[in-house]
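Yeah, one chain of the complex is gone here, protein chain that is, but the others are all in their spots.
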Amino acid sequence: MFNATILGQVFVNGVSLSAIYILVALGFTLLFGIMRVVNFAHGEFAMLGAFALFHLIKDYHWPWLIALPVGVVGVALASLVLEWLVFRWFYQRMFESMIGLLGLNMMIMFGAVLLWDVHERNIPSVSSEVLMLGDIIVPVDRLIVVIIALAALAGFYLFIRYTRAGLAMRAAAQDLEIAETQGVNTRRTYKVAFFVAILLAALAGALWGQIYAVSPFLGERPLLMAFVVVILGGMGSIPGAALGGVLLGFTESFVGTFYGAAASAFLSFGVVILLLVVRPWGILGTPET
Amino acid sequence: MHRKWLSAALVGAAFMVAGATVAPAQETLKIGGIGPLSGGGTAWGLAAQRGMEIAIEEINAGGGFKSGGKTYKLELLMYDDQYTGAGGKAAAERLVNQDNVKFIVGPVGSPPALGVISVTNPAKVVALTNGYAPQILKNDTKDPYNFRIYPTNIEFGPPLIKWLKDNAPEVKKVAMLAPNDAVGQSVAGALAADYRKQGFEVELELFERGIKEFTPLILRMMAKKVDAFEFDGNSPGDAGLMLKQIRQAGFKGKVIQVGGPGSDEIIEIAGPAAEGFLSYGVFDWDTPAGKKLRPIYEKKYGKGIINQFMPAFYHTVFLLVDAIKRADSVDTTKVRDALDAMNGFDAGIYGPVKWTGKDFYGVNRQLMFTYYLAEVKGGKLVTKAKFQP
Partner (left out) sequence: MSVNKRILAVVAAIVLLGWPWLTEDKFLHHIGVLICLTSIAACSLHLIIRTGHVSLCHTAFMAFGAYGSVIVVMQLGMPWPVGLIAGTALAAAVAAVIGPIVLRLTGKYFVLITFLMGEVVRMAIIENSWLTGGSNGIFNVPPPYPFLLSNRAYYYFALGFAVFGVGLCARLLTSEFGRAMDAIREGERLAECSGVPVIRFKVMVFVIACALAGMTGSLQAHYIKFVGPEAYSGFQSLNLVVMNVIGGMTSLIGALLGTVFMVTLPELLRGYVNLQQIMFGAILFATMAFLPGGLVELGRRLRKLLWGRREDAAAAEAGARAGTRASPQAS
């Protein structure tokens, strides 16, 4: 079974899975790192992003390249209302945020059930072409997803590294009080961070809906994955989310192909549990004092 | 002022009394509905609920029905079972003991169905359930009051597999991918055994329900040199995704589902990749009944994919009402006996139906009707073979 073609295919699948896992996990880890909020409603923003893309394409017949950014930014902007109504109450209140946002998760999910009904929908593929690299098959729509995810990652990195808002975020994440005394407007920084986090979640969801399917329950799986990725990499750590996504994506692809689904599920959960016991702050996280 | 109000009220009351005495003796018969309305099985529960609602509206709009010299209108009391045994039991306890319901339609899944019949059989309440577990019918209950209104792969599996053997001789090794939930576990094992019995080799892989990326498992199967994929036991959405990913992975062989309602949803999700997909089906939307039902459904619940349990539960309400008419009574024992004698009943949905199952379950309580195998051609299902019960 271990021949070059299959290994190559496993690699290609690993890349495509990793890209989407990283995208989902980035916003999750950002919210935690800066506001100490465990966003259990994260998957629901992914679901909203997917529905936005679905409606813009199916009902308004927008071209994909316009519908994707407009839908995703639209969801992130609209979510600022939720920031004001819900999230701001939970900043720096980690335990309360977990349970309170689980409540928000239920509200959005079942609101969506009332609004959209439960059946699964399909966003038409950008391309159903297939690229052949030797014997290895690369579906073009997956390739596009990987490219967009990489572009989003790069953009995010540049934002965090080179803009004033990014600097303020890093400062707030490191030490809130010192950042405030140095003149960082935390309220505004929180808003920007929230917007960016939801933008990433909605983008992840739209791409997820694109390659899989759209339904009100779409958010459950991305949330679980974000969770596992972030624990692996370290809660609040951005490079950690990238590393965690790659680890989980490749593990799932490799173990799933060679040892089956049950082995893959047990292994990823087992490793995360083990990691939590010996190094709860994750591979790249920092222990709290 | 007060007097004016009083007289108005009196007049109103008088009219109401008069109305009550003039109208023919009409009673309301409550039908209990149970299905998953929350969690992963919601699509099935809603389909069941909507099918029953449409049927009941249709019957009531026609003036109800007569039984034992009385005219009845129907009312649906629908409860959630959370797709668990405990949820099914709780819903049944409430329907039987608090709402005094004598006839229950549903639930959809095996665990809640088993919970329901543990309540309804001792209480002599008629239960028309779905659910794939053989134990729903095959148990040591004496004098049971439950029926199963939808065929399972125990009934339709062997004939369909035989068809595959006769018509696709190149298929020797079949890959089965199914979730490890209640449906998948009860379907997949039995179906794999049926395939093996007819000389096929089977590679069976059960996965955790909820995963959407099946490519690693598909690659695993392809590396084992399978000639066909089999989907029975999956939700339509997952089956659609698998189909898409199987074709994207470059698999060229046959893909079939021996059982599992929801071909329309599979085609919707898989898009062009659905071409050539072989599916079991029982209800055809292009029949007169289908053409009548679809607009009613879309008007009431909006456009969208319609789950195939909708017509099944629509059908069941008519089956039950016809039995109550024939029994000429709402006594549950009489209605049950009338149901037992319903062979040949035709509500215009599935054609004539028949009770089977004596050989396998020990009771003739498994409803069977014509089913068929269809192939997707140009995005549409085209019937390839029909099977009579």
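For this structure, a couple of remarks:
Order of writing sets the labels: A and B. Residues in every chain begin at 1.
We take it that a contact is a pair of C-beta atoms (placed from the backbone, for glycine too) under 8 Å apart; a residue touches a chain by one contact, two chains touch by 3 or more.
As the structure is a prediction and not an experimental result, all values here were calculated from the model.
Of the candidate positions A:7, A:78, A:107 or A:130, contact with the hidden chain is made by A:107. Considering B:60, B:139, B:287 or B:364, the position touching the chain not shown turns out to be B:139 (whole complex). Within the complete assembly, B:80 is the residue of B:53, B:80, B:238 or B:264 that touches the hidden chain. In the full complex, chain A makes contact with the omitted chain through residues 38, 86, 89-90, 93-111, 113-114, 227, 231, 235, 262, 265-266, 269-270, 272-273, 276-277, 280, 288.
Mapped onto chain B, the footprint of the missing chain covers residues 37-39, 77-80, 82-86, 89-91, 93-94, 96-98, 110-111, 114-115, 118, 133, 135, 139, 180-182, 184-186, 208.
Throughout what follows, only the chains that are shown with their structure count from here on.
Chain contact summary for the complex, chain B toward chain A: residues 38, 40, 42-43, 46, 180, 205-208, 210-213, 215-217, 219-220, 223-224, 236-237, 240-241, 248-250, 265, 268-273, 301-302, 304-305, 307. Chain contact summary for the complex, chain A toward chain B: residues 1, 6, 9-10, 13, 17, 110, 113, 117-122, 124-125, 128, 130, 137, 139, 142, 208, 212-213, 215, 217, 220-221, 224, 252-258, 260-262, 264-265.
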